[in-house]
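Heads up, one of the protein chains got dropped from this complex, but the rest are sitting where they should.
Order of writing sets the chain letters: A, B and C. Residues in each chain are counted from 1.
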Amino acid sequence: MSAESSPSPSGDLAVAEFVVRVIAETCVENEKYFCDLDSVVGDGDFGYSLARGFEQVLEHWQDFDRTDASTFILKIATAITSRIGGTSGPIWGTGFLRVGMTLKANPAITASDVVAALRSGVEGIKKRGNSDVGDKTLIDALVPAIDAFERAADAGTEASDALRAMATAARSAAEATSAMQAKRGRASYSGERSIGSPDAGAVAVAVLAERLADTWPSRPTV
Amino acid sequence: MSAESSPSPSGDLAVAEFVVRVIAETCVENEKYFCDLDSVVGDGDFGYSLARGFEQVLEHWQDFDRTDASTFILKIATAITSRIGGTSGPIWGTGFLRVGMTLKANPAITASDVVAALRSGVEGIKKRGNSDVGDKTLIDALVPAIDAFERAADAGTEASDALRAMATAARSAAEATSAMQAKRGRASYSGERSIGSPDAGAVAVAVLAERLADTWPSRPTV
Amino acid sequence: MKKFINDPKQFVPEMLHGLALANPDTLRYVPEYNLIHRADAPNDNKVTIIQGSGSGHEPAHVMTVGRGMLDAACPGDVFAAPPMDYIYETTKLMSSPKGVLLLVNNYTGDRMAFDMAQELSEADGVKVRTLFIDDDVSVQDSTYTVGRRGVAGNFFVMKAVGAASENGADLDELMRIGEKVNSVTRTMGLALTACTPPSKGSPLFELGEDEIEVGVGIHGEPGRRRDKWAPANELVEELLEAVVSDLPFASGDRVALMINGLGGTPISELYLLYGIAHDKLTERGITVGRNYVGEYCTSLDMAGASLTLVKLDDEIEALLAAPAEIAIRVF
Partner (left out) sequence: MKKFINDPKQFVPEMLHGLALANPDTLRYVPEYNLIHRADAPNDNKVTIIQGSGSGHEPAHVMTVGRGMLDAACPGDVFAAPPMDYIYETTKLMSSPKGVLLLVNNYTGDRMAFDMAQELSEADGVKVRTLFIDDDVSVQDSTYTVGRRGVAGNFFVMKAVGAASENGADLDELMRIGEKVNSVTRTMGLALTACTPPSKGSPLFELGEDEIEVGVGIHGEPGRRRDKWAPANELVEELLEAVVSDLPFASGDRVALMINGLGGTPISELYLLYGIAHDKLTERGITVGRNYVGEYCTSLDMAGASLTLVKLDDEIEALLAAPAEIAIRVF
């Protein structure tokens, strides 16, 4: 997944496994933190829902079809959609589903394929959630993060640096959600009182992107 | 009601009115304090029950039959019995009833008649409550208080000093109930945990006796 | 104190006013005596069944007035036995040629007020009998008390005599049935939080964030002991063991099992407790023939629950299964 080379299918699968595993473990580890973020103007279960869902993913880790990277991600998407309740099940499930579907259409995965897949995931989330940039959701962290990744990749940056750029963008975008008024999700019911604290989903995106950037150098290489 | 003289019937009535009024007003004023005392191992309503009942007495103050002191006290007894709930209604009602009945049998009221009436009141309470000295109830303050009053009256002490002796005895007896384990009333359910705090009813007796001693000099005289 | 209340002194009357408004066809309200009675009571062909006790235990007992249950209830103020007057006047207003049965939870104040009212009513020529209910096993040493307290188990006595009286049973028969049900009924409760009486305005006792009160009374009287919070499985085991060993209930018995909420505990938790208790009884070879989950006899806003077992025989089970109607309904 470096910006120039198009790695072998088994290399793609290893990368997909690594990324999903980091996401799953990070969500499980941050259960309480993510719940606390959702408590401010939400209902406090965001971390709980993600943790229960990704626990299932980790528990059945060996059972997912590993024909190729996209198949693997599609199976993960199904597991997330089936096991995560609340808003996050459909949102995250749809995101993974679209990523998997887009990658399936591009068997030899390049950095720009990854960007296309992520953008397609975001489009799926927007459609599913009837939401967009500016609504104070995880979309407000995802979009700038993908933009940053794309810029870095286009400039030929190494994957680890592209990920770092992505994480930095996600973090500042997540922090910027503090100033926004929520227009979607439970937080929206509190109207102007949602201003002043960041969106839980956006912060989670920042945490995940940072963790990916941090752990990328330690990924198993094929 | 001095130790020597046997005052006129109308003087008795004035004394009865004065005493009942002091009791009623003191109970109303001490509502919260008496409730707090009952909260430690009881159910916290002792002051409330007394206050509501004696409020009624004060509200209908002019309506009570004033043929003589004993009639007046009997009417008060009926009002207390009818209007005070909880344990205190029957207990206090019975006490006043027996006092009134005993005085009725002795139209020219002497100090020893008063003592006999009070003793009869206590006997009524014991019978009604199936209780006795040592059960950690108001009886444990009443009995020593009446004893002290009797000793003073027998010695020919002035009424105000006899009342002071009564108040002093009631206070130390009430304090001594702290060391006792309750055998009657709701406090008894908490077993040994009732030890360490005084009985609410006993403390109320002490407060009332003290107030009577304090206000006696200011009573209206006929 | 944060309650839905105007004036603590009007708490009970305002509640009764609402109850009467909500049940215009079936209930009547006589404010002078806090009296709620069936619109069709007294009935000459039926013993009248009356329960008093303090308020704060709702639905007990004002909301359990109805066909097959109580004919009337005349509660006192919160946690205070009704003034003798209320009972006496209620007994007179509701008297039937077949007689009046007074149901009294065994507390000093209630016993005294009902005793006095019974004496006066009998002097007026009313046929009155009194049945005392004392199902609480948490009060162990009865030489130091007036005996066991009446708590949530009173529901079963009410239900059984209510059903029998609809069938025309006379006063002696109702006494026999009521005493029998009471004799096979055992309850034990525990509190997670104290309750706040409206007139006091603050909790009756202080429990730490990890403390519970085991064997608590329904008036917030302290219980057997204060203990550390424990998982539901352990708490149910403690309640069940206290109850089962007291009668004792034995393998092969058929029982009614009640999980009663004390006022502040959500019904989700009560069903969770029910599942645990049911399984534990099954393990002991005891069959749950009837079950009851919800609020029957509460302690204002106290978070907590009690567990009641009734040993069933054919007669009791039939009486408990008989139809009945009360104010607490869903539809």
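We take it that a residue touches a chain if its C-beta (ideal position, glycine included) is under 8 Å from a C-beta of that chain, and two chains touch if they have at least 3 such contacts.
The structure displayed is predicted, hence computed values, not measured ones.
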{"item": "Missing chain: touched chains present in the view", "value": "A, C"}
{"item": "Given C:Ala113, C:Val216, C:Leu235 or C:Val255, the one touching the chain that is not displayed", "value": "C:Leu235"}
{"item": "Hidden partner interface residues of chain C, rising order", "value": "2-7, 11, 14-19, 21-22, 55-56, 58-59, 63, 159, 192-193, 209-210, 212, 229, 231-233, 235, 263-276, 278-279, 291-296, 298, 300-301, 303, 305, 320-321, 323-324, 326, 328-331"}
{"item": "Residues of chain A in contact with the chain not shown", "value": "35, 39, 41-45, 48-49, 52-53, 81-91, 93, 128-130, 181-191, 193"}
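To be clear about the criterion, only the chains that are shown with their structure count from here on.
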{"item": "For chain B and chain C, chains touching each", "value": "none"}
{"item": "Whole-Å separation of chain centres (CA-atom averages), chain A against chain C", "value": "56"}
{"item": "Chain B residues counted as touching two or more neighbouring chains", "value": "none"}
{"item": "Where chain C touches two or more other chains at once, by residue number", "value": "none"}
